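Left out: one protein chain. Kept in place: all the others.
Right, chain A next:
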Amino acid sequence: MRKTMAWLKRSRHAFFAFAGLLIVWEAWVRIADVPVYLLPPPSMVAVDLFERWPRVLDHALVTGNEIVAGFLLAVVVSIPLAMIIAYSRPVERSLYPVIVFLQIVPKIAIAPLFIIWFGFGFTPKLLLVFLLSFFPIVVSGIAGFKSLDPDVMDLARSTGANGLKMFLRIRLPQALPQIFTGLKVGAALAATAAVVAEFVASDSGLGYLLLEYNSNLETPMVFAVIIVLSVLGLLVYYAVELIERLAIPWHVSNRATAEEARTT
């Protein structure tokens, strides 16, 4: 409760700035008589979204499904892979250059290929979300598992602990901050990936809906869908951040806000 209050207090400036922007937008569109198909007033976007909410929600669930499934698949595959690469020299030598190279390929450009291979359904979307989230998680995971203070390892070896204990009590907690950095980047990319995949070919999802409203010049609904998409992306991002706070409350990234909350 106190934390929520502190958060509200901290974000009040941003809130007022945002409200101010909406008011200026609304006023300007009405005074200058801007055509609705170019720039609708925010109030109209809100009303239209409210009226067609059931339909938007159906499609949002489709896209949300793709985002969550693709992201989770990326997490499940990339963290163990990062571990193997970080701890095995031969695997690192053979796989790491491949990963670095693949990372340079503009992955969104692969979407049409996925359509050819896997059709119009769920699979190509899942794979593109997976592909975009995968790289930041792997790369930061490798960095996390590799960055180890040699003194800590000496200390650990002097206790005679076995490898599993060293992993669970030192290497893993020590890698978590960097892993979470990668997870957040991956989460932010996931929504983009899902929409792009739907742009390429689909009969449902927010990307599909967006193209449909766009071709009918229903600009208020285009705005509405963009807003829903942003909210969806934010939800995924903050879900990861919430888990981060619970998992590594000791880390600097979480410490700063905790201290801020204490002082304000």
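What we mean here is this: a residue touches a chain if its C-beta (ideal position, glycine included) is under 8 Å from a C-beta of that chain, and two chains touch if they have at least 3 such contacts; residues count from 1.
Definition applied: contacts and distances are computed from a predicted model.
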Name under which UniProt lists the unshown chain, selected from "NADH dehydrogenase", "NitT/TauT family transport system ATP-binding protein", "Cytochrome c oxidase subunit 2A" or "AppA antirepressor of ppsR sensor of blue light protein": "NitT/TauT family transport system ATP-binding protein"
Chain not shown: contacting residue from A:12, A:30, A:93 or A:255: A:255
Candidates A:6, A:22 or A:156 - the one touching the absent chain: A:156
Contacts of chain A with the absent chain, listed as residue ranges: 149, 151-152, 154-161, 165, 169-170, 173-174, 248, 250-252, 255
